[in-house]
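Here the complex is missing one protein chain, while the rest keep their positions.
Naming follows writing order (A and B), and every chain is counted from residue 1.
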Amino acid sequence: MADVVVADALTKQFRRPDKTPGVRGAVRHLVRPSFSHVEALRGVSLHVAEGESVAYIGPNGAGKSTTVKLLTGVLAPTSGRVRVCGLDPYTDRTANARNISVVFGQRTQLWWDIAVLESLRLLADIYSVPAASYRSTMEELVDVLDLGPLLAVPARQLSLGQRMRCDLAAALLHSPRVFFLDEPTIGLDVSVKARFRDLVGRMHRERGLTVLLTSHDLGDIEQLCPRVVVIDRGLVAYDGAYARLAAEAGHRRRVVVTLADGLPEGSTVLSDLFAGEGVDVAGAGASWTVRIDDPATTPGAVIARLAAGVALADVRIEEPSAEAVIRQVYEGGVPGAALSATVEQDRGA
Amino acid sequence: MRERGTVSRSRPARDVGRTRPRRGVLAIAGAALQQAVAYRATTALGIALTFVWVIIQYYLWRSVYAARPVVGGFDFETMRTYVVLAYGLNALVGWRIASEMMSSIRTGAVTLDVLRPIDYRTAQLARAAGWGVVEGALSLLVSIVVGLLLLRISPPAGPVELVLFAVSVVLAFVTKALLVFLGSLLMFWTTNGLGVMWSLQALIQVLSGGVVPLSLLPSAVGAVVEVLPFRGVVWTPVGIYLGLGGLGRGVALLGLQALWVCVLWFAAGRAWRRAFAAVEVQGG
Partner (left out) sequence: MGDPARAEQPVRRLARIYVRLRVLQLRSALEYRGDFWLSILGAVLQQLTGVVFAVVLFTSVPDVLGWGPWEVALLFGLVMLPAGLVELLSDGPWSLRTTVNSGSFDRVLLRPLPPALQVAAEHFTVHGLGNALLGAVLVVAGLTGADAWRWWTVPFLVLTVVAGTVLVTAVTFLANMVVFWEPSATSTFPVFVVLTRDFAKFPLDLYPPALQVVLSSLPPFAFTSCFPALLLLDRGGSLRWLGLATPLVAALVALLAAVAWRAALRRYEGAGH
């Protein structure tokens, strides 16, 4: 099996002290401590093949960060089994650390007051990167991440976007096999986010990196990861291709057009163009929307059909809103059984 | 730049506020008091913490006096009393207040405080008073009670001395708060609050008589230190409590203490305006 990440039936319970506020509560807690248990994970299984890129998504508190901490050896699972590159990350922490890398959004691992280059050198030393591979990796990273002008600058003087690039370099310097990113784009502005996704995507393709990225930013998923794992309240709610998820959830692409000459509401001029095909037409005046219900129909075909019948002023294709899709998963709107059946199939693709 | 903007905008508000400044002062002191109560566990531990030095001094002096009845004009009972009171008086304005002042200057709460319809100096003192009531008064009380019960310190020299002592304690509090305030202004030029605070506390400790009775210092040094404002923090109130040199001298010392409070009060105002202006010019 080429699975580099193997997690079977992971559970994780946290102890949370029950404290009544005030001095009396504190004293009582000291004398007879009582805890309640938070079940962060309730049986998560996850297999990731070498070179795969997986998005791990879920609402706040779903257990994403906890999963990452179990997979990276920061915490031990309460029960279940973890193997990353064949090692138990918790008991073999040091060896595992050389195989993996982790980026936490908004937390840098660079030293604040010294030049970026020195931080990178020090990290190379910490990870025992041989001189030759340090040189070649640095060359590549400086080139791809455009680090040249940043190397001499202390981390505290970098903008958030610049720091993110340097943090990527710091994370990839020891050529990890598995790359975990926990909400990496949180707090970045839109253009920096796009650049960041682009860079991670390139690293994934060019270096054959296995990527596991947690996010609740749906842009991350659509662009970076063909495979999506949705987690909700400590359980995997969906595991498979994003496109499939959207389809299962009943969300379709739409073609939104602005007509050169408006049509009255209820007009059948447009729907007549699609007699017998799986589309749904609605609108009034100049703006109309064609929803594509049949997966076999492409937006291109729809536009061609429209252009042949009426004069178009503007055309736009709308992807299903991932937000809406995911929300539907959380709300149990997607039949779980049907989805699990698709998992194996999607992973093969 | 930003600060200049706030200042000019604040002016009308200030003038309006002038009509009822007392309310504001009480509000600030009250808020600080509540904060101090909320942190009472830490406060209590802080009191215990500095008590280490009292214990060391107690046993040290006990051994010293085992071999001789009088040292530097003090017998053991007087020295015990001195050690306990010096500790309590120094705690009147503790670390907590000092670090509060410094961080309020550093984190730019300065701009908020400047907006208040109250003189900045007054605001800081009011805040210190709020903390002082909990932290300082508590540790003074604890040390006097513990002192009277366990270490058998002397009671005040007499009822009049007790009254004078009470007045002197209030002045001691204001003196130390103003000294700390003046030192905190250095925060306009450095971010190293800890360095400033340590230097400041050490200076005040030694020069106030918080470490050893000033009468034990070599006479040349002692003569200078006797007239500096620092003595008002420890040496003056303790002297009054013990009735050293009689009532007349006690009243005179109280006068000197009050005089220094006035001087420090004006110095604090001037220094604050200067420091603020200097930073404003730098565009900080």
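Here are a few things to note about the model shown:
Assume a contact is a pair of C-beta atoms (placed from the backbone, for glycine too) under 8 Å apart; a residue touches a chain by one contact, two chains touch by 3 or more.
These numbers were taken from a predicted model, which means no experiment stands behind them.
Although it is not drawn, the missing chain touches A, B when the whole complex is taken into account. Of B:T78, B:S104, B:S139 or B:Q205, it is B:Q205 that touches the chain left out of the display.
Looking at A:D113, A:D272 or A:D293, the residue that reaches the missing chain in the full complex is A:D113.
Note on the undisplayed chain: of the listed residues A:G58, A:G73, A:G105 or A:P184, the one touching it is A:G73. What subunit B contributes to its contact with the hidden chain is residues 42, 45-46, 48-49, 52-53, 55-56, 59-60, 62-64, 67-68, 71-72, 189-192, 194-199, 201-203, 205-206, 211-212, 216-218. Not every partner is drawn; the one left out touches subunit A at residues 14-16, 38, 65-66, 69, 72-76, 93-95, 97-98, 100, 102, 104, 107, 109, 111-114, 118, 122, 125-130, 133, 154.
The rule is simple: only the chains that are shown with their structure count from here on.
In terms of their C-alpha centroids, the spacing between subunit A and subunit B amounts to 56 Å.
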